[in-house]
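Up next, chain A:
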Amino acid sequence: MPSKYMIHTKPVPNRFQPVSKSGIIAWEEGCLKCAVCVKKRCVYNVYDRRGIDSHHMIESIDNLCMNCYSCVQNCPKELIHKSLNPEFNAMGDSHWSPPIIVRLWNQSQTGKIPVSGAGYPGPFSGPGFDSMWTDMSEIVRPTRDGIHGREYISTAVDLGKTPEHLIFNGSDTLEGEPPSIIDIPLPIILKMPSFGAISTNTIKGWAMGARRLGTLIALPMKKIDSVLEDRGDCLMPLVLPKGTSVGNIPKNAKIIEIPWTEGWQEVVEDIKGCFPNLFVSVRIPMAEGMEEKALSLARGGISIIHLEGSLMSRFMDNNARNLKDGIRSVHIKLVEENIRDGVTLLASGGLAMAEHVAKAIICGADTVFVDFPILIALECRMCRRCTKGLSCPVQIDTASPNWVASRVVNLIGAWHNQLIEVMGAMGIRDARRLRGEVGRAMFFDDMDRTAFESMGQVEEGCELE
Partner candidate 1 sequence: MNNSSKLKRVLEGGGFAVTAECGPPKGANSDVVLKKAEMLRNKVDAVNVTDNQTAIVRMSSIAACSLLKTAGLDPVLQMVVRDRNRIALQSDILGASALGIRNVLCLSGDHHIFGNQPQAMGVFDLDSIQFVQVVKMMRDEGKILGGDDLSQPPDLFIGAAANPFADPFDFRVIRLAKKIRAGADFIQTQCIYNLYRFERWMGMARDMGLTDKAYILGGVTPLKSPGMAKYMKTKVSGMDIPDELIKRMEGVPKDKQREEGINICVETIQRLREVPGIKGVHIMAIEWEEVVGEIAERAGLLPRPVFG
Partner candidate 2 sequence: MTGEQKRTLALYYCQNVPASGERERQDLEEKYGGNIRLFPVPCSGRLEPIHLLLALEEFADVVYIITCPEGTCRYSEGNKRAKKRVEMTRTIIASIGLEVERIGMIIGSKENPISLADHARAAMERTLRLPPSPVHN
């Protein structure tokens, strides 16, 4: 694969001991000090490498343990037990669940895609993106062998408006203005999370990461200081119509965002007045009525629309509805109105795993935003202490920009490879062609009903087993 399209990752150590799912309780009292001790025989040598992190009072052994249970099962005095770690269960919430957080930490540390042995250990299906499967190609359809670089799979996407067709003049050159688009190598834009122990160094690091990835970072205008000024080309500032002077927009910025307001036309005109070449994306909250708003923006010439979900991957006004359905709904609306190719649809809100990128695109997004994962990449535990003014247990604000950037590059690098994996399996060579390809997905609701709705009948006296 051309190196240009590869994201170079290299392991970046953690700054703190991570929290792990289960721990080891190994009592010494009564220990026989066997000559052939189960601790010495540990395949992973975890007992030789143990130590206490006196800051968090975490035993390193908990993180090193690979859960083989050999010591638990072989200690002659049964002095070793596995336990669930209460700190682990306390992390995050139902969406940012502890396993997701840990997985994000690992990817940010190693830059590698998560690989494991044994089959999938999780639930059959779940809400939102968990209720759909992507497809694969087999025998009767061409497939792609992307991940090992045997075939080139493009993840590049365009932001902006692509013309319906090109007009060439007689000498085979393009007539008129060339299409005005921003080309990014992967369908992911970083987005500054709405909370976190974020310092200027953190933001600087994220911006560095965005630049290394060739993508952008969306952040509020007021977070942009002089240091970030020269990174304008990778910033995507959110300009609030009131209180922010348009003049503060970094000179080399290519794109800005504005929030949805009824009078968005005037705001856009103002901005275009100062920066005629600037792309403007309009954020629509993922909420009732967004289809109409999107339609009006598209019709009004806005080429980039950002659907902003909640940080739980849900609608902002209706917790029962998922991002997946919101994206599909807007996408279908625009398709029905024959205006879909006139806009780029960006989606944000609680994307937590690599597969969400592919699934959001299948549902109709062109590109997605990644928000909290770039905070979790910095060892955030989603404890939200920072929102109460309590200290950050992993002192994110003290991390150096370079460390921040490398962690984010690792994470997105790993996601990028996973995107290539699923695209390869689907036989899709171009991320642009994945958008809205619901034919390459399977939805739980449909399949479950088809398979199981009409089977046996429960009758009186029957027995279930």
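As a selection rule, all candidates are chains of the complex that A comes from, given by their letters.
Criterion: a contact is a pair of C-beta atoms (placed from the backbone, for glycine too) under 8 Å apart; a residue touches a chain by one contact, two chains touch by 3 or more; residues count from 1.
What you see is a predicted model, and the numbers here were worked out from it, not measured in a lab.
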{"item": "Touch-positive candidate for chain A in this complex, from 1 or 2", "value": "2"}
{"item": "Touching residues (chain side chain A, partner candidate 2) in the complex", "value": "23, 25, 27-29, 52, 54-57, 81, 83-87, 90-91, 383-385, 388-391"}
